[in-house]
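Left out: one protein chain. Kept in place: all the others.
In this document, chain identifiers A and B correspond to the written order of the chains, with residue numbering beginning at 1 in each.
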Amino acid sequence: MGYVAIKGGGRAIEGAADALELLRTQQGESGQPLDIETIEKQLYFLHSRIISEGGLYHPKLAALAIKQSLGDTLEASFALRAYRSTKPRLLETPEHDTTNMRLVRRISASFKDIPGGQMLGPTTDYALRLLRMELLNESPAQFQNIAKTLFANLPTQTIPDSFPKVLDSLRAEGLLPKVNQAAREQPFDITREPLVFPVSRSAALATMARGETGSLLAIAYSNMRGYGDVHPTVAELRVGYLPIMLPHPITGELTEVGEVLMTECEVVAMYQDNDNKNAIPTFTLGYGACFGHNEVKAISMAILDRALQKGMKDGAENPSEDPEFVLLHVDGIDSMGFASHYKMPHYVTFQSDMDRLRTTQQKQEASHE
Amino acid sequence: MIDLIWHAEFQQTVFRCVVEAFSRPAQINVLPECEHHAAIAVLATLVDGESSLADPHQQLDNTHWLRLQVKPTATESAAFILCQGSRTVDFEPNLGTLVSPEKGATLVIIIDDINGGDRTYQFSGVGMETPVLIAPQGLHVSWFKQRANWNSAFPLGIDMLLATKDGILALPRTTQIKEIN
Partner (left out) sequence: MSNGINFAFLDEYAKREIRRSVIKAICIPGYQVPYSSREMPMGRGFGTGGLQLTLALIGANDSLKVIDQGSDDSVNAVNLRKFVEMTCPGIDTTTRLQEATLIQSRHRIPENSLRADQILVLQVPYPDALVIVEPSEDKRKIMHSEADYSRLLVKLYEDIVKFDEITISHRYPTRINGHYIIDPSPIPRYDVPKLHNSNALILFGAGREKKIYAVPPHCSAEPLAFDDVPFRVENFTDSHGERRACKQCGSRESFLDEFIDEQGERVYQCSDSDYCEQQQELARG
């Protein structure tokens, strides 16, 4: 009978789950299950992306999410996000100062040298993208040897625990506006409150911090190419571990409870008209930060932050300056879910569509006769 | 042993009573049995640290505040206001804004009984097939007078929930109230 497409839905779903599980284990008897730590360490950038887009700093479960979703970034972030829904928010951290980050990498494009020095760290920026055929058959011994050799040749001088921020020196010179302590807002929690426009800057930043990398990049790129005019200079991009402080449950004293790997980007853009005619013109700022090591995301976010601030102040002239346009379309969980839902049956609404089309066709035909 | 009203299961049943009460105004809804006043059970169900509560008539003790995990808020801005119905109205609640009418407060008003009072009111509007007569006991005449002012410009306004020891009756802002002589 023609109705089978929607009958037996339960069995079909179970079958689909089995088929997917077979896909995951298709190497069969020669296969080795992926180890959670291997995912976290060897798929480092993928793992960083999931931690960031999932919006939950849980390295172990992020690796599990990658494993069970067969490496699909949208699905993996989604599973992590859904896990987060089951957890209450028990404590709030105070504001954290990223000057305290234990850095693995920091660069500035605006100055040849910066206080504390440039530190290239692990990056593919200057690597030749040639396929390294020798990795096709890398033996465990070769793999383990690399770290051993590199560790043996480490320089003995130690790196300071923290570095000054480039922006502080720009501020000291009067090239940037002073931090307006009075304008500091209570941070907006997008996981507990809906976005009702117009939204605060902190709400915009929080939304982008767990936004989908490709979506943020595409909209930021439109601004870079001419649908906008941010023209940023990267004042500082830093990657490192930020110690997380929480009030002690009994004494209330701030106590370090762990650290999170994060990426932060501060861009400087050309100065704007100031409302206050007497004020001295200064550069403007854009800020991006997210969990994990995600440089393209942090840069895109910083550019969009600048573009959105301009849009909030003077009205949006380009999509990247429109808070609703940007913030309601960069969440990967929302957009992938809705794109996928078109695969579900829609035959009741389609029946309704056909009814309207047929009626309209009949009326047109009648009027032509 | 934590009192029943702080348990998730109990709060689910209270919530369904509250839904029923607001869906069918002027209908008396008896809450499942517990050792607390119905007003407290309703607050336990709806209020936590992510909401806000005012207690202008000091009906709550320290334990309540701790359990509700919420700090007292001024009546002008609170989402929930616990009131003693025998008192005259002595505050101005948040009526919401045209674009955010949901910010209009919910008043939980403690009264003695749903009926048996000396003034009879007729309720009509959304949720009622026919008008209903109620004569609340322990509700000062100023409450419905003020309510008419607060709710004069729909969608702005407040929503009321009258609570006896074990029963509730809700009056959303859509309910029309007329005093019957």
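Keep this in mind: a residue touches a chain if its C-beta (ideal position, glycine included) is under 8 Å from a C-beta of that chain, and two chains touch if they have at least 3 such contacts.
Only a predicted model underlies this, so the values are computations on that prediction, with no experimental measurement involved.
Panel shows chain B; residues 8-9, 11-13, 15-16, 18-19, 22-24, 45-51, 79, 97-99, 101-102, 104, 106, 126-129, 154-155, 159, 172-174 of it touch the chain omitted from the view. Interface residues of chain A facing the missing partner chain: 1-3, 6-10, 12-13, 78-79, 81-82, 84-89, 190-198, 324, 328, 333-334, 336-342, 344-349, 351-356, 359-360, 363-364, 367.
Going forward, only the chains that are shown with their structure count from here on.
For this pair, chain A with chain B, the centres built from the Cα atoms lie 43 Å apart.
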